[in-house]
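All protein chains of the complex are present and in place, except for one that has been dropped.
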Amino acid sequence: MAGLAAETQAAAAAPRPPEATASPAPVLVSVENLRIQFPPWNAPVRVVEDVSYQVRTGETMGIVGESGSGKTLSSLAILNLLPPPARIAGGRILFEGEDLAAKSQAQMQKLRGRRLAMIFQNPGYSLNPLLTVGAQLAEILKVHEKLPRSAALQRVEELFRLVGITDPGSRLSQYPHEMSGGMKQRVCIARALLCHPALVLADEPTTALDVTIQAQILDLLEELKQRLGMSMIFVTHDMGVVARIADRITVMYAGQVCETGDKQAIFARPSHPYTQALLASTPRIDKSYAVDAQGRRERLPTVGLAATPGQSLGGGCRFAGRCPEAVPECTRLVPQAAAIEPGRSVHCLKRGSAGVPGHG
Amino acid sequence: MRVFVFLARRLIFAIILMLGVSAAIFFLINAIGNPIELMMAETPGMTGEVIERMKGYYGLDQPPLTRYLLWLGRLLHLDFGTSIVYNQPVGSLIATWGWQTLKIQLPAILIALAIAILFGVTAARRQHSRSDFTVMGTALLGQSLPAFFLGILLIFVFSYTLDWLPSYGAYSTRNPLWGSPTLDALWHMILPVAMLTFFNTATLTLLMRSNMVDVLKSDFIAAMRASGIPERRVIYVHALRAAFIPMLTYLGLLIGLMLGTAPVTESVFTWPGLGSLYVAAIHQLDYPVIMGASAVIAFMLICTTLLTDVIYVLIDPRISLEGGP
Partner (left out) sequence: MTDQTIASHVSAPKPAAKPARGIWRQGWQRFARSRTGMLGLVLVLIVVATAVIGPFVAPFDAQDQSPMLDPGAKAPPSWTNPLGTDRMGYDVLSRVIYGAPTALAVGLGAMSIAAAIGILVGGVAGYRGGTTDEVLMRFTDFFLVIPMFVVILAVVRLLGVAVVDTPFESVPYLNLGVIILLIGVFSWAPIARMTRAEFLRLKNQEFVEAARCIGATSGDILFRHILPNALPSLIVIIALGIGGAVLAEAMIGFLGFGDPAAVSWGQLLYFNYQALKVAPWASLSPGLAIFVTVLGFNLLADGLTDAFNPRAKN
């Protein structure tokens, strides 16, 4: 991934000609102070703690973080599909004027697939192996739009064509195991778009694919973005991928938001120490690395070793254990959002955030 | 087309198996000693007529291989010979007694399957809850309880102590229940079917639960939920189908086990089924019945295995038709 990462990062950080800044699009989804927890309930594991971000119509929000950062769970929470026994312990998820976190499963079921859709990480596993792809997707149309079988299959075929599946008609009667990885992911993308959802959540949709196929799928997603004006939340751990596909980025670490903002801004001027470390540790094509007297290249900086994994002992900022700039207050106080530029906010005491005492 | 090729292969294998088993039965029984001489040693009162008839049927003055082929040939014509003890054609004996066996085996399997699906799915949905552990615990216990001991217990409690249900036989010899022979027969069926069902249910429930738990964790179920498919359908149509498929092979084995231990089951309840016929025949050295009944039981078992394999392939699109999983 190094090549892709370096190249796109350079492109992302390069100054762009100032565009006519039209009034920003309306906010589609607003996640506010989301908390997700696991049992035991007398001392719950706080896997997502006070996470907030907004996604506007037509915009792609990239959520970046390493494994365990809570990025997948926060997006699953939007659909209210948390794997039991996890549950939403606080916060709101505003979508189309309603709080999704307060809805029942039955109410959510009406929205899922219709206004909200999801693309999963592993296409091989997220398709039902016992049904043909045509039948699976047609069923969704039957549920949401009550289409009869033939009309449903026709629509599925149209979408197959849209996502670039060759010979879409004959694919309808194929089983998932008869398709390649890239083809299956295209089917999953088609499945997400069936009912023209307002928001698509993509959970690392390219991670399980070969590099060349990854590039194809990203191309496809970008194209669909342009053509359909899709709003998307794209979760990934890969800086290179997010640099390419996202408009805005939210960086997460261990269940907390580090910073959120415009993609160019974050790549050009990373603020939070974690973001800085992440970007510094990726090899870049537009930087030259010094060679010392013995012919050895300078080493890439790395993010420091985690002293205490996951939760911070004092309940404060969870990156404090690995942060080169940490001070004692950092482990005690939870940094709140601080606006550093228009449209950008960062959560760091050393960058101007106010601190609130946290719980362990 | 591929389906037919596959079916043909399995069929041929089944036939070879039948031949093998029938040969095994034949040579095993005849290798131990010449049946006529053995019988004469045990039952000195055997009449010359019976001996002559046996000689004729088995061609006892000929080499073993010829005798085997002779017997096999008659089998294929459904000519099982005549029972020495009952003096009736073995075929009709097997039919009558076999029907009694089916009377209790079939309902047992069906009821067990229904209960297993119900409880297995419910337990899987409420994984780690108290009801889950109860179901699992009962099932584990049921698996270890020897079926025939359960039968004895059932008789002891419901028949001797409470006197609610009959303790033996398929029919009352006098005074059928409430004057109706059908009701009477059903009344007699209750305990044996209960016993068979209990054992089957235990194993099937555990398996169903385990499969369901795995399926419910899978991505495609989450994806279906994410697409807005109603929870009812997700669980009872899609998840259930995925969880049920691996059970098929086990179902075949279970039927085989039930049939194989029918002698014991029927002995506990003194039930006039194929198993009882077989045991009595062995005790009394009624060779035609022994060989005929073994052949029929083996045949039923092989058919069951063949059927399960075929159904499995037809239902699961992932299995290639050539070699199987």
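Chains: A and B, in written order; residue numbering restarts at 1 for each.
As a working rule, a residue touches a chain if its C-beta (ideal position, glycine included) is under 8 Å from a C-beta of that chain, and two chains touch if they have at least 3 such contacts.
Here the structure is a predicted model, which is why all the values come from computation and not from measurement.
Asks: In the intact complex, which of the presented chains make contact with the chain not displayed?
Replies: Its contacts among the visible chains are B.
Asks: Have a look at B:Leu93, B:Ala170, B:Ile235 or B:Ile302 and name the one touching the chain we're not showing.
Replies: Only one listed residue reaches the unshown chain, and that is B:Ile302.
Asks: May I ask which residue of B:Tyr86, B:Phe148 or B:Tyr250 touches the chain that does not appear here?
Replies: With B:Tyr86, B:Phe148 or B:Tyr250 as choices, the missing chain is touched by B:Phe148.
Asks: Using the document's definition of touch, tell me which of B:Leu69, B:Val85, B:Val237 or B:Val264 contacts the absent chain.
Replies: B:Val264
Asks: Pick out which of B:Leu75, B:Ala223 or B:Ile290 touches the chain that's been left out of the picture.
Replies: B:Ile290
Asks: Name, in rising order, the residues on chain B that touch the hidden chain in the full complex.
Replies: So the residues of chain B touching the missing chain come out as 13, 17, 20-21, 24-25, 28-29, 32-33, 38, 41-42, 127-128, 140-141, 143-146, 148-149, 152-153, 155-156, 160, 256, 259-261, 263-264, 267-268, 278-279, 282-283, 285, 290, 294, 297-298, 301-302, 305.
By our rule, only the chains that are shown with their structure count from here on.
Asks: For chain B, which residues are in contact with chain A within the complex?
Replies: Checking each residue of chain B against chain A gives 217-220, 222-231, 238, 241-242, 245, 316-318.
Asks: For the complex, which residues does chain A have touching chain B?
Replies: Residues of chain A touching chain B: 79, 81, 83, 105, 109-114, 117-118, 120-122, 125-131, 139-140, 143-144, 175, 177, 188, 191, 194.
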